[in-house]
Structure formats: C-alpha cells, structure tokens
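Shown next, in structure tokens, is the structure this report addresses.
Shown here: the complex without one of its protein chains, the others still in place.
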Amino acid sequence: MKLTPLADRVILKMVETEETTKGGIILTGSAKEKPSVAEVISVGPGGNVDGKDIVMTVKVGDKVITSQYAGTKVTLEDVEYVVVRQNDILAIVE
Amino acid sequence: MKLTPLADRVILKMVETEETTKGGIILTGSAKEKPSVAEVISVGPGGNVDGKDIVMTVKVGDKVITSQYAGTKVTLEDVEYVVVRQNDILAIVE
Amino acid sequence: MKLTPLADRVILKMVETEETTKGGIILTGSAKEKPSVAEVISVGPGGNVDGKDIVMTVKVGDKVITSQYAGTKVTLEDVEYVVVRQNDILAIVE
Amino acid sequence: MKLTPLADRVILKMVETEETTKGGIILTGSAKEKPSVAEVISVGPGGNVDGKDIVMTVKVGDKVITSQYAGTKVTLEDVEYVVVRQNDILAIVE
Amino acid sequence: MKLTPLADRVILKMVETEETTKGGIILTGSAKEKPSVAEVISVGPGGNVDGKDIVMTVKVGDKVITSQYAGTKVTLEDVEYVVVRQNDILAIVE
Amino acid sequence: MKLTPLADRVILKMVETEETTKGGIILTGSAKEKPSVAEVISVGPGGNVDGKDIVMTVKVGDKVITSQYAGTKVTLEDVEYVVVRQNDILAIVE
Partner (left out) sequence: MKLTPLADRVILKMVETEETTKGGIILTGSAKEKPSVAEVISVGPGGNVDGKDIVMTVKVGDKVITSQYAGTKVTLEDVEYVVVRQNDILAIVE
C-alpha cells in the first residue's frame, strides 16, 4: 500500500527524535511554528494547483525541516506519515 | 438518481471505519484537520472555477485521504456521500 | 414579475422538504454548511464578474444541492426564492 | 444637485416599503444579509477599478434587489439614496 | 507648503458641516461607514500601485462623498486635510 | 554604517516634533492611523516584490507623511530610523 500525494503535496516520514538529537540537531521554535526533521517519501506532481503553476523542488529521500503543526498525520501499516504542502517545507538538511 | 458535482467538486463515499482499520490504516490528525479515507464516486469537470483554470486529477474509483471536516454530507437512497473541492483531497491511497 | 440575476448569481426555488425526503434523499451537514435541494429558476449571464471571467454551467430546471446558509431569500408573489452565487452550488441531482 | 458614482458604484433610491408589498413582494433574509428593493438612479463608469476591469451591467431605472446592509446612505434634497458597489446588487426585478 | 499625495491617494478638505446642510444635504450612514462631503485638493498620480495599474478619475475641485472613517487627518497651516485612497471615494456631488 | 532597504522598503528619519509644529503642521489622526512627518534617508530598489513589479516614487530627501504605527524602528549610531514599505507613505510635504 502506498500514498500518492496530489498537487503540491508531499508525503513525509518523521525522523525519530533520538536520531535527530544524535546528529546534533536541537530544534526549537516559536509557539506558532515548531520545526521538525522529516524524510521525503513521495512528492506530488505539482503543475496546476488552485490555478497557479507550481514546480516541485523537493525529491524523495530529502531530509527536510518543516513546521510540526503543518499537515495531516496518517498511519499506514504502522508507519506514521505527514502530508504537507511543499510550501510548508522550510529547508533541506544535508 | 445521481449527484453530478460542479466545477472543482468531487463526490466521495466514505470507506467504512472497519474496512479502513482492517487494511492496517489508522488515521490520526490534528484538531484542525482529521483525515479519513473515501472512494471517489464522481468528479466535476474542472475548467473555469472562480476565474481560475482548474485541472481535475482524481479519477472515479480512487481511494483518497481527505479532511473529515471538509465538504458537505449528502445521504442519497441510504448512501452517505461527501461533496468536497478537489483541493481538499490530500493523497491517493494505493 | 420576474427576477433576473446579475453576474454569477443564480435564482433558486427550494424544493419542498416532503418532496425531498419522498425521493429518498436525506440531507445532513456539518454545523457550518447545511445542504438543501433546490430547482434553478434563472441563471445570471456570468462573464466579467469582479474582474474575473466566469462561465455559467447550471441551467434552468437543474435540481441542485447548495448550502442552506448561502444566499438571500426573496418571496415574490407568494413563492420563496433564494439568490446564490454559482460557486455556492455543490452538485446537480439527477 | 446630483450624485455621480465613481468606479463600480451605483446610486440607488430605495423603493417605499408600501410600494414593495403592494406588488406582492415580501422580502425576508438571513441575519447576515437582508434584501431590499431599490431603483437605480445613476451608474458609475466601471472600467479600471482597483486594477481590475469592471463592466457595468445595471442601467438607470432598473429595479434591483440588494443587501440592506450594503452601501452608504446619503440624503440629498430630502431624498434618501444608497451608494453600493455593483457587486452588491443581486438581481433585477422585472 | 503643500501636500502631494502618492500613488492612488487623494488629499481632501472637508466641507464645513454648516455649508453641507445649507445645500440641503443631510448625511446619514451605517455604523460601519459614515459619509461626509469633501473637496478634492490634490490627486496622486495613480499608475503602478502595489503592482496594479490604477487610473485616477477624480479631479481637483470635485466635491466628493467619502467615508468619515477612511483616511488620515493632517492639519497644515490651520487647515485640516484628509488623505484617502481614491477607492474610498463613493461619488461626486454636482 | 548605513542601512540599505530591500525591495519596496524605505528608510525614514523622523522629523523632530518641535520642527514639525514650528512649520505650522499639527498632526492628528484616528486611533487606527496616526500620521507623522519623516525624511526619506534611503529608498529600496523596488522591482520584483512578492511577485509584483513595484516602481519606487519617493526620493532621498523627500519629507513624507506616514503612519506612526507603520514600520520598524532601528537606532543606528544614536539616530533613530524607521523602515516602512513605500505603500505606507501617504503624501509628500513640500
């Protein structure tokens, strides 16, 4: 079973908190926007989104920082995913 | 009797909760956006929607994840449908 | 006497609740958007609406589902009408 | 003395409540939008309005239904007028 | 000393209340928008305003009706002016 | 040290209150928008701003009226500046 995102949406798999802090990343944020690290699992096609032409720039496998409150959580076969819009992704961690 | 959605609207039939968990999908979401799985029953024509050109990408028969609070419920001949805008659909489950 | 809607507005005549349930349709909705069945009586010309080009797709005689809270009620010669924007119409019932 | 509306504005003269009910029109509305019948006295030129190209479709002498809360009341030489934007006019009564 | 408005702004000089009622104009308005009569003193160049192309249609010397709450009051050499955007002007009084 | 504004931003230096009233200008405003006189110190390049093409029309040395609540105060080497967007400038005082 797999999730195929529509439009400018991206499926993310959250990176475990242990793994995150192990690599030396400590994430803090304002009350409005708490960041978290996630891996890109699947990327929507972009193109015509609400009448605007959206180009997708993230790729499967990218580690990204996004807002913890953005998106919708989905648990599929015991793995938790988050569906966000590409615009909710702030940066790629390399 | 049948429902023909206008513009960028899509008619969904909610997949039973039993069926959903049977396939191993457990859905959780933030207070703002609770996802649920639904089958696409009918797809609007897209095209000129509020002055913007919308391309419809979901197809009849697609299993989709959408927000439980999105759309309007309609019960027709004992079957409950939900009318949503395509933009409220997050991903296709395959 | 007759009502001619402007722009993207549509004149609807609500279908009686008896008639509605007789055909097997039971309408339920969220607190935010309660749907109801109505017949299209008159359709605005569309075209230039607030600087956007709107194409009218509903036709006189269509039975439509719309939001009960959308539009303005007008009683003309003892018949109650509702004036809505086409965008408030969710689907056509056939 | 006369009022010349700017842009997409229209000068209306409210039709007396007596006259309104005499013709068999009883107007009711939701708490949000109370309709009323008015005669078009003067029509703005349309054209470039806030960067959008607006075409004026109402004509002087049209009886229109608009929202009672829309617009600004102006009393000129003992006659009360209402200045509305064309978009606040719902339909023409014929 | 003089005030030169930028973009789509217009400098108005409020017409005295005495003068206003002398000409037979009594202005009333909703709580949201109280109209008042003013003379146009200076008109901005229009053109590129916030990325939109605005054409100025009011002229110096026009008597206009605007919203009493719109704009910013400026007292220059004992004369009170109001700076409004052209879009806040409802109609010209002739 | 100097401040170079980005995009459609303008660096202003507030004109002293003494100086302001000396020239016969008394500024009053609504609770929402309190005007004040300032000198333009530096002007952003305009051009592509949030996807819109903005033309800068104020020049260094212009005395302008702006909203006291607009912008961000910055004190650099004991001089207080205010960074505003050009659109927050109402008029030029000459």
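As written, the chain order gives the labels A, B, C, D, E and F, with residue 1 at the start of each chain.
Please note the rule applied: a residue touches a chain if its C-beta (ideal position, glycine included) is under 8 Å from a C-beta of that chain, and two chains touch if they have at least 3 such contacts.
Computed from a predicted model, the values in this text were never measured in an experiment.
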Decide which residue listed in F:Ile11, F:Val37, F:Ile65 or F:Val93 touches the omitted chain of the complex. F:Ile11
On chain A, what residues meet the omitted chain? 23-30, 33, 35, 49, 51-55, 57-58, 64-65, 67, 86-87, 89-94
List every residue of chain F that touches the chain not included in the displayed model. 1-7, 9, 11, 42, 45, 47-52, 69, 72-78, 83
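Throughout what follows, only the chains that are shown with their structure count from here on.
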Touching chain C and chain D alike: which chains? none
C-alpha-based rotation, chain B on chain F, 0 to 180 degrees, nearest 5: 155
Using mean CA coordinates as chain centres, what's the chain A-chain D distance in Å? 50
Between chain A and chain B, what is the separation of their C-alpha centroids in Å? 22
Based on which chains are in contact, what kind of graph results: line, ring, star, complete or other? line
Okay, what are all the chain pairs that touch? A-B, B-C, C-D, D-E, E-F
